[in-house]
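One protein chain omitted, others in place.
After this line comes chain A, so read on.
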Amino acid sequence: MTDTVLDLGRSPLSMLAITLVGYQLGRWLQRRSRGHALAQPVLVAIVVAGLAITVLDVDYPDYRDATELIAFWLGPATVALAVPLHRQADRLKGFVVPLLAAILVGAAVSIVSAVLIARALGADDLLERTIAPKAATTPVAIAVADAAGGVPSLAAVFAIAVGILGAVAGPAVLNLLRIRDRRARGLAVGAVSHGIGASRMLREDETEGAFAGLSMGLSALAISLLVPLLALWLL
């Protein structure tokens, strides 16, 4: 009896259900706390599912396979970031040069500062190579870290961590920095916290979300071009 229940608890269907319920719990907390910054559904769902697979003793690769149905939608949803951008396209006028320049410089600052701070605090070469592309969206961070000689699965964790950081703290920090142009706000969060940051900005305002999505795409391109270049003298 116990074995049957435990087997069902470890089944792919159960993994899907736990992930969805964790996400709904996060959404419920977000509503209950009237949109408190810490109540990000992605954070709550990761904690719930992470605890569940630890307690149930499910291997992560098995969990990953079981939830492929959910992870699949990241692709079409990324393509869909073209929609808010299309609706906000008028606001691109007069902003193209600032946008491109800021993203390029921001990507370089992100890579160089991540490596130098890690080195100053005693990180080894492997960790430096893994942390360099952390601002890029997850699949890019994985591919770039791999090509640079880092650890791909750890790079994915770093990318998601800074994504969640942007979703939690992005708008508040932008207020502290007195950045009030919604386009620049979206741009900044998309550049450092990719899609997860963009999802928070979309909740705040469509313009911020649209520019965060565009920024995520262009930053991914800039980071994947800059990491191999900067690695020549930095790593």
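To be clear about the criterion, a contact is a pair of C-beta atoms (placed from the backbone, for glycine too) under 8 Å apart; a residue touches a chain by one contact, two chains touch by 3 or more; residues count from 1.
Keep this in mind: contacts and distances are computed from a predicted model.
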Protein name (UniProt record) of the chain left out of view, among "Trehalose import ATP-binding protein SugC", "Sugar ABC transporter permease", "Acyl-CoA dehydrogenase" or "CidA/LrgA family protein": "CidA/LrgA family protein"
Missing-chain contacts mapped onto chain A: 19-20, 22-23, 26, 35, 40-42, 45-46, 49-50, 53-54, 60, 63-64, 67-68, 70-71, 73-87, 89, 94-95, 97-99, 101-103, 105-107, 109-110, 113-115, 117-119, 121-123, 127, 131, 134-135, 137-140, 143-144, 151, 153-154, 156-158, 160-167, 170-175, 177, 179-185, 187-189, 191-193, 195-196, 198-199, 202, 204, 207, 209, 213, 215-217, 220-221, 224-225
